[in-house]
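Here it is, the structure in full.
Moving on, here comes subunit A:
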Amino acid sequence: MLKIASQNPYLPYQAIIEDIKIETEDGNLKTFKLVLEREEDRDAWNHMPGQFAMLSIAGKGEIPIGIASSPTEKGYLLFTVNRAGVVTTALHKMDVGSPIGVRGPLGNGFPVDSALKGKNIVIIAGGFAFTTLRATLIYMLEHREDYGKITVIYGARTPGMLLYKKELEKWQKRDDLDVYITVDREAPGWNGLVGFVPTIAGQVKPSPENAAALICGPPIMIKFTMPPLEEVGWKDDQVYLSLENRMKCGIGICGHCNVGPVYVCKDGPVFTREQVQRLPVEF
Partner candidate 1 sequence: MTKVQEKDWEPKIIAFLCNWCSYAGADLAGVSRYQYPPSIRIIRVPCSGRVSPNMILDALKNGADGVLVSGCHPGDCHYISGNLYARRRFSLLKRFLEFIGIESDRVNFTWISASEGEQFAKVVSEITERVKRLGPASRLVKEF
Partner candidate 2 sequence: MKDFTISKSQFLDFLSEFKKEFDIYGPNETSKGFYDWVAIDQIEQFEIKQGLPKSSIKTFLFPQPEILFEFSANFKDPAAYRLKEPDFKEKKIILFGVRPCDARSISLNSMPYSEDTYFQKRLEQILVFGFLCKSVCSTCFCSWVGGSPVSMDGMDIAVFDLEDAYVLRPITKKGEELLNRAGLDEATDVEKEAFNRLVKENSNKNQSNTADILKSKDLFDLYNASFWQELSDACINCGTCTFLCPTCYCFDIQDEVLKGKGRRIRYWDSCMFPLFTLHASGHNPRGDKLKRVRNRFMHKLKYFPDRFGPISCVGCGRCIRECPVSIDIREVLRQMLET
């Protein structure tokens, strides 16, 4: 953990919802733009792509959500939230201007300034797991010279379920970036790729040479993405995954998120596949 609001590690920063954007056609995913209220908090806030924070709604509780904005986007934080449980449902009902708590940043994040530097990067994402990878991609584009070739493979069930559509379009136009956007099935008005993410990954055949892959998505997608990558020579220690588990404290005490000896909240959420293979399958 980098910094906390005060001595008390359970006290969130006070923030305001500045903007809400509905991301998907089913309305179940919204991106919340939050601004920390106090200037000193804004100055103190410092996160890395891949980290998460606890969003706190007094009276409802807290939920761990990956930070979707890059640290290079100053002054605000983005969180793309799927409506699933008590807190996320309450959050989805909130309006612009509502107060909200943010506790974090928590977890380790992707090693963008260390292990990933100078590497060719392959980002593979499925569904709404794209959030922290968006943060990572934006960060890398801001520091474009630090990385080699960047490839993005992103898929969703339907065109309407894709996140960050405007940005996707922009990225597709860039020539320093290979972007493959795919949807599961043919859809009216869709001229792009069709097929599951693993299939597309198999067609793209990214080279493992001096490269790292960052994969986020449903477990089933990750499972089927590995074989085509392994086929072209990818090793487990080149692949970075972001795990999810039920979390309460976010600082490795409460015991909810442990996978064997590691705490996803404190030691993770980002692990290399090699590290994950050494853990029991309890996530």
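These made the cut because all candidates are chains of the complex that A comes from, given by their letters.
Some notes on this structure:
In this section, a contact is a pair of C-beta atoms (placed from the backbone, for glycine too) under 8 Å apart; a residue touches a chain by one contact, two chains touch by 3 or more; residues count from 1.
Since we're looking at a predicted model, the values are computed, not measured.
Touch between subunit A and the candidates 1 or 2 in this complex is found for 2 only.
Of all the residues in subunit A, the ones that touch candidate 2 in their complex are 7-12, 14, 56-63, 84-85, 88, 99, 101, 244-246, 248-249, 251-256, 258-261, 278, 280-283.
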